[in-house]
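Just one protein chain is left out here, and the rest sit where they should.
After this line comes subunit A, so read on.
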Amino acid sequence: MVREREPLQQQQQQVSYTVEQLVAVNPYNPDILTDLENYVNEQISSQTYSLDANLCLLRLYQLQFEPQRMSIQIVARILIKALMAMPAPDFSLCLFLIPEQVQMEEQFKTLIVLSHYLETARFHQFWEEAAKNRHILEVVPGFEAAIQAYAIHVLSLTYQKVPRPVLAEAINTEGLSLDKFLEYQVANSGWVLEKGNGRSLLIALPRNEFNHPELRKNTADGIPLEHVTRIFGVLV
């Protein structure tokens, strides 16, 4: 399952050709630091994402570590973007590069807690905590939608049919707006609404090899050709 990462990346390449190239050609040059910082802001305004460029910037910060040179604001933005890239482990990848004393910064502590809730699928706590820290998160457009997409990803790994309240909690949407959301998914993404055991509504999520393991290709049956070639000599 690739989620919507692909189209996003294609977009990025168009927008970012030059900075991406800088990173590819000249990754170990402290002079590109400012370009990379600007590029983080560009990723935010254009709703694109480049892990490579952001890691490159964190690495440059790390290598010429002067705390005053490191922009807390930029690092926070990188971390928020990394949260939005879940289920990929980008957030950890960033933390590996941020010195421990910097991680003590209040904003970062909050983001680390948010990441922890997402990593352990505690969506209820996540949305509560996110609401308290709206001032940090609202800088980055698309944040809520990205986390919802991650929640739906985890749900569809886990459930063939998910009870409506579980879905509601995971994507932090209720009542009328949830009805609308469901209507949209039924029309566009192949979701099916069903009656549960008398109580609440069930939502059948699209089949995939993770929630329908029987769809997984059984690779164990075949023998690779190169193994067979070993006995060619014998067969002749």
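The rule is short, and it goes like this: a residue touches a chain if its C-beta (ideal position, glycine included) is under 8 Å from a C-beta of that chain, and two chains touch if they have at least 3 such contacts; residues count from 1.
Basically, contacts and distances are computed from a predicted model.
Asks: For the complex's missing chain, which UniProt name, "IL22 protein", "Ras-related protein Rab-39B", "Large ribosomal subunit protein mL60" or "Eukaryotic translation initiation factor 3 subunit L"?
Replies: "Eukaryotic translation initiation factor 3 subunit L"
Asks: In the whole complex, not just what's shown, which of A:Val19, A:Leu114, A:Val162 or A:Leu182 touches the removed chain?
Replies: Candidates A:Val19, A:Leu114, A:Val162 or A:Leu182; residue touching the omitted chain: A:Val162.
Asks: Please pick, from A:Leu55, A:Ala168 or A:Leu182, the residue that touches the omitted chain in the full complex.
Replies: The single option touching the absent chain is A:Leu55.
Asks: Take the complete complex as the reference. Which residues in subunit A touch the chain that isn't displayed?
Replies: Residues 1-3, 5-6, 9, 27-30, 51-52, 55-56, 59, 62-65, 87-89, 92-93, 95-97, 99-100, 116, 119-124, 154-155, 157-163, 166, 196-197, 202, 209-213, 216, 220-223, 227-228, 230-231, 233-234 of subunit A touch the chain that is not shown.
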